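Below is one structure. I have some questions about it.
Left out: one protein chain. Kept in place: all the others.
Here the chain labels run A and B in written order, and each chain numbers its own residues starting at 1.
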Amino acid sequence: MKASGSLKLVAGVRDLQIVDCEECNCGIVDDIELKGKPGGPLKVAALVVGPGGYSARLPGWAMWIVDRVAGRSAVKVPWDKVENVTSVVHLNVTAKEAGLARAEARARRLLPGRG
Amino acid sequence: MVGRLSLIALLLTGGCSSAKDEELAAAKGARSVLAEWSAVERLDGAGRLPSAYSEAMRAKARETLASDRKSIRDADAGRTVDAAAKVPNARTLAAAGERLEQAANRLEAH
Partner (left out) sequence: MKLTELFLGILTAVGGFVDVSELVFMSQAGSRFGYALIWVVVLSTVGIMVFGEMSGRVAAIAKQPVFNLMRNRLGLRLGLITLIASFVSNLITCAAEIGGVALVLQLLTGAPMRLMAVAATAAFIATVWFLPFKWIERTYGLLGLFMLVFGAALVAIHPPWGQIAGGMVPQVPRGLSTRDMIAFAYFAVALLSAVMFPYETYFYSSGGIEDEWGPKDLGINKLTTIVGFSLGSLLAIALLASAAQLFGPAGISPEMVGTVALQAGVPFGKIGILLALLGMLFAIGGAAIETCLANAYSLGQFFGWRWGRHRPPREAPRFTLSWMAIFVVALVIVLTGVEPVELAEYAVVASILVLPLTYLPLLLLAGDRAYMRVHANGLLSKTLGWGFYVLIVVAALAALPLFLLTSGGQL
């Protein structure tokens, strides 16, 4: 599966691990945002990362529970930040630059120690 | 439809665990605890057990017996458990265990 070749967006990109340019895990592709008009070309706009990305994929009652537990936030990583797609999605930016480091930063504040 | 039938089958199966089964399970459990306690007393009497271990096992046996006793309604079985806990030496506990086994067999037969 390569970005320069053809991609199966559902089977080949969605639900893949995302890894930033420093080889650190920074989320899973929870959904994919497409842009385009009917009859015209359809392009991948962004990867959607976060519980908000489940809303089109889970039934309403399940999303209600997700909302209570984890909220509905989602980060959209523009497709041009994707370096390539193999068994993981490689980004060409850091997790922080992609907006995917906030949850880890919040969690880190709850832990003892510094750094 | 299959889901509903499965649920009904499960509920019916669950309903098989009656008060009688609960009493039988408690009687069998108590029978084993008496045997375990008897083994502890026998080995402790022969100086083969660390004291912390035997004390803790005695306390646990009393606690477990008390819990099982609550589900035992058979008069004979109940008296056996009550008497054994009062005179807890290896011999009386083993004998009580055998009497309780007979009581459990009676419960199972009915």
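Annotations for the structure displayed:
Going forward, contacts are C-beta pairs under 8 Å (C-beta built on N, C-alpha and C of every residue); 3 or more make two chains touch, one makes a residue touch a chain.
Since this is a predicted model, take the numbers as computed values, not measurements.
Counting over the whole complex, chain B has residues 9-10, 13-14, 16-17, 21-22, 24-25, 28-29, 31-33, 35-36, 38-40, 43, 47-50, 52-53, 55-57, 60-61, 64, 97-98, 101, 108 touching the chain that is not drawn. Seen from chain A, the chain kept out of the figure touches residues 15-18, 24-28, 30, 49, 54, 57-58, 62, 87-88, 103-105, 107-108, 110-111, 113, 115.
To be clear about the criterion, only the chains that are shown with their structure count from here on.
Between chain A and chain B, the centres computed from C-alpha atoms are 56 Å apart.
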